[in-house]
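The complex is shown incomplete by one protein chain, all other protein chains being positioned as in the whole.
Now for chain A:
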Amino acid sequence: MNNFMHLLFSTDFAFSVLRVMTPILFAALGALISNKAGIVNIGLEGTMLVAALTGVITSAYSGSAWVGLLCAVLSGVIIAALLGFFTLKFKTHIILGGIAVNMFASGGTVFILYLVSGDKGASTSLKSGVLPNLHIPLIQDIPVLGPILSGHNVLTYVSLVAVAGLYYLLAKTPLGLQIRAVGENPKAAQSVGVKVNRIQFISLLISGFFASLGGAYMSMGYLSLFTRDMTAGRGWIGIAAEAVGRSTTIGTFLSALLFGAADALANALQILKLPAELIGTTPYIVTVIALMVYAISESKKKKRKLTKAKLKETKSS
């Protein structure tokens, strides 16, 4: 037990939480922006895979990790644009479109990997780039916080900045207002002159942008290679995190952090020799508990509102 506490309160553990959280957070932000616009992008997992592969291939051929990152982002945005083109222009159902993206990505990445490297499993024969880790000058000297916050991959910091950026975009800018309006009631938005399709298209592009950063992190930061289906469901967990966060930016960030922590905890617990099957359930148990806590607090709020309303009624009558 002592060992366990030692593990849980080590800086290494807190550091690993941020590291594990990053791809989930990117996917969750991608899910958030598309959901806000009322167009549910479930193609995040596929977009991440495509971006992960593009990053590896382009960085291997250009010799620069940054060119790789740029191309990865471009590929993600292109996938999102394609998805938007089919769903908004040709009215394909967005869920079907998303499924198509995921299936295409799972098979297509292996196919392209085979064309480029002659392998179908992993990109080990490509000399791909890795994005640098950042050691932040002042922060890294703070006793406990330093080793937790400093030394992460550059994309981990980008993900944190992206949370703030997305919050600002949604809450403070005209575009954000339009996105929210379109998501809540597209007909009403249209009636006041908002171009619904255009706003949804822009949201999808931003969604693809975030997902591609998550993908690039997987193959060029977290790991240094592409392997088939390497995202291993992180895109889906991102969508779940967005739902647990009730489509708010802060909530999404916190739930992504929670998922990251649960996953990191599941990894750390293995050292303690608890049964692996039990440990494997940790992330899901945490999710269920989080949802329960949320549901209880929510229903309490409602009850309070109801009783208040009733009180008012009785007073007025």
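Note that a residue touches a chain if its C-beta (ideal position, glycine included) is under 8 Å from a C-beta of that chain, and two chains touch if they have at least 3 such contacts; residues count from 1.
By our rule, contacts and distances are computed from a predicted model.
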| item | value |
| --- | --- |
| Undisplayed chain, where the name is taken from the UniProt record, one of "BMP family ABC transporter substrate-binding protein", "Probable septum site-determining protein MinC", "assimilatory sulfite reductase (NADPH)" or "Simple sugar transport system permease protein" | "BMP family ABC transporter substrate-binding protein" |
| Residue of A:K89, A:K120 or A:K195 touching the missing chain in the full complex | A:K120 |
| Option touching the unshown chain, where A:S62, A:T92, A:S247 or A:N267 are the choices | A:N267 |
| Touch list for chain A against the chain that is not drawn | 12, 16, 19-20, 23, 110, 114, 118-122, 124-127, 218, 222-225, 227-230, 232, 234, 263-264, 267-268, 270-271, 273, 276-277, 280 |
